[in-house]
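Quick one: the structure is below, and I'll ask about it shortly.
A single protein chain has been removed from this complex, and every other one stays in its place.
Chains: A and B, in written order; residue numbering restarts at 1 for each.
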Amino acid sequence: MRIFKLKKEYLFPFLESISEGADLWAPTKKPEGKHSFQIIKDFSQIDLDYTRTILPPRKIFLPPSFNMFKATEKKYEADFSHVTEKIIFGLHPCDIHAILIMDQFYKHHYNDPYYIEARNNTLILGHSCWPDEHCLCKSAGTDIIEEGYDLFFSELEKEYLVWIGSSKGDDLIRRKPDFFDENITDKDIQKYIEWREEKDKAFSVSIDFKNMPDLMELKYQDPLWEKLGQACLACGSCSNVCPTCNCYNINDKPFLTENASHISRCWDACTLESYSEVAGGENFREARSLRLKLYYTHKLQAYISKYGKPACVGCGRCIETCPVDINIKTVAQSLDNETVDAFWDRFAKEVTK
Amino acid sequence: MKNDKLKIGFYELTGCAGDCLLVTDCEMELIDIFNAVDIQSFAMVMSNNTDGELDLALVEGSVTTEKEIEELKDIRKRAKAVVAFGTCAVLGGVQARFIDPKEWEKNLKIVYGNTEFTHTKPVQSKPIDAFIDVDFYLPGCPVSKEQFLNFFTRILKGNPPEHYPNPVCVTCKYNENDCLLKKGELCLGPLTADGCGSICPNHNIPCNGCWGPVEGANVTSEFYLLKEKGFSVDEIKKKMANFSGTKITDYFQQLDKEPK
Partner (left out) sequence: MKTITIEHLTRVEGNGGISATIDGKVVTDVKFNIFEGPRLIERLTVGRTPEEDVSISPRICAICTLSHKNAVLRAIENALSVKVSPKVYYSREMMHMGEMIESHSLHTFILALADYLGYPNAIAMAANYGFEVKIGLEMKNFGNHIMKTYSGRFIHGENPIIGGFGKFPSREELIWIKNRAQQFMPFVFKAVKLFCELDYPTIPESDTLYACCEPGNNKYGFWGEEILLSTGEKFKRDDYKSFNNEFVVSHSYAKRSRYNGKPFSVGALARVNVLGERLEGNAGEMYKKYFNEHWKKNPLYHNAAQALEIMYCFERIPQLADILLGYEENPPVISYTTKNGAGTGLVEAPRGLLVHHHEIEDGLVKYVDIITPTAMNCEDIERYCHIAAQELLDKGKEEEIKARMDLIVRAFDPCISCSAHAAQVEQAQQEAWKDRLTEITTQTAPVFIGVGNDERSDDRIGLKLASVLKESGMANVFLESDIQADTALQERAQDRPIIFIDAVNFGERAGKITMFPVEYILNNAALSHKFIPFLSGQIHNEQIKNSFVLGIQPQSTDFGQNISPQVLDAMDKIIDHLKN
């Protein structure tokens, strides 16, 4: 693996040179303060001083809603209009790990052409980060990234260490060879190591994901799930903000004049009531507690059993989002018999008083 | 020539006429809509309306006079399917916020004094399903263009209408809004049926519940959550009742059963 040094002032000129003919996506700050990946029209929009975006980067490959087909009486025409040349800049390691999980699912387990096409036309440019009180990547083992990116930018004081992760990444560097310096000094290495050590100490919470599959099985009938179900607003947000959730629904959108229809695909969430409803109106998981169990079984048990790692990358989005504090941290802590500070727990005590 | 187009009627009871107006707001689709079906009645845009048999009647507004009850029953008799078109028809609308009949009578008197109305007697605002069977509900204050067009084209193509079972939060997250409830605002997003495109939170304004309650809304939990955030019981109940009319009573009763 080759590593170069890039002066900070060269960053935007470099991005400009490589993003010609492609959509450059990067984190931007919304007026209300939170961040979001957006297509960049002006480099001043980019804000790298961010911890996490509201929606995960999977929205860039598979938007919340897009058309899969135009169906007429005679044929289906596949619609790949969501596929364009893209560069995503500024992805944190947890989000790149999440893309690898999406790859596992959509490229290896099932071949989803809509994902594969979008993914194959996208370059991944990662960026280093600093944890906040919700970050669980160290626990999830996703704080370090070794694959899944084309370039990775580690921020030092005045420069970046730029790690080349693929031959495509190498091609990018060659467009502006003058910007990149191969001469990495001992001092640079020292700075990087110190930064790594500092970052390691900055995590305030940890979860033992290894124990989770057993605890999920052992506590499958635990009253905990009733408590969670009682408070859950069934808003689907935990799924929508999760970078590894991949469920979707399909709908016909008929045209007004032409005898044709769009077949559209939109994100679905197992925590929503309609998710487990089948033809005839039967619902397998009408109770919110059952739906939450499904969600956490997927995140904490099934995936670990199959792939040896959790389907949680510790990005902290569910922790930041759920209004009633049902999230990977409080659920895992609770499974582990730790005390939790969560609305759902206070609510359970309130209503059973 | 045999006319096999669907016979459709748009009707307005008491409301702001916003749902019918919204149909005219489909400017680019309006001529296609009129050509696709045989519109028998649409008082806002046509003068040659007829009162015959219908395949589909879209009824906007709530029932607030005895005459409207008669009109509504007549529409039901003539139409194979009736759609409650907009929040007023679905839930009674903002004018159904007096849950207690005595409250309503008192306020009627404040507005109109002792006038004995000669044309028709007023009744407390009620959704249309208080008087007739309704085949489909299309809430919204007013209904959304997308939901109306989707409903209309599906019916036109012989498909069952699509249901919108999710709360506003789903679209709100798609739109990457910062959660206003989490920020401590009195947002009714999790309790409210989706369809508006989370338009208020998109503008940093908390959801006021104008689509009415979503199926399976966890009112109790949100109620306690809002209380914990410092809102008074009165404030929360009032805001929840603004659009959901007498139907919110069921929820309140459910709440009152909960221990203190």
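Note that in this section contacts are C-beta pairs under 8 Å (C-beta built on N, C-alpha and C of every residue); 3 or more make two chains touch, one makes a residue touch a chain.
These figures come from a predicted structure and were not determined experimentally.
Novice: Looking at B:83, B:134, B:172 or B:210, which residue reaches the missing chain?
Specialist: Answer from the full complex: B:210 touches the omitted chain.
Novice: Just to verify: which one of B:18, B:190 or B:212 makes contact with the chain not shown?
Specialist: B:18
Novice: Among B:141, B:169 or B:191, which residue is in contact with the omitted chain in the full complex?
Specialist: Candidates B:141, B:169 or B:191; residue touching the omitted chain: B:141.
Novice: What chain B residues would touch the chain not displayed?
Specialist: Chain B touches the chain not shown through residues 12-19, 21-22, 24-25, 27-28, 30-31, 34-35, 43-49, 61-65, 67-68, 93-95, 97-98, 104, 107-108, 110-113, 115-120, 122-123, 125, 141-142, 144-145, 196, 199-200, 202-205, 208, 210, 235, 238-239, 242.
We adopt the following convention: only the chains that are shown with their structure count from here on.
Novice: Centre to centre, by mean C-alpha position, how many angstrom separate chain A and chain B?
Specialist: Taking the mean C-alpha position of each chain, the two centres sit 37 Å apart.
Novice: In the complex of these two chains, what residues of chain B are touching chain A?
Specialist: 29, 32-33, 36, 149-150, 152-154, 156-157, 159, 162-163, 165-167, 169-170, 173-174, 176-179, 181-182, 189-191, 204, 215-218, 220-222, 224-225, 228, 258-260
Novice: Which of the residues in chain A end up touching chain B in this complex?
Specialist: Of all residues in chain A, those touching chain B are 30, 32-34, 36, 53-55, 64-65, 230-237, 240-241, 251-257, 259, 261, 267, 269, 272-274, 277, 288, 320-324, 343, 346-347, 350-351, 353.
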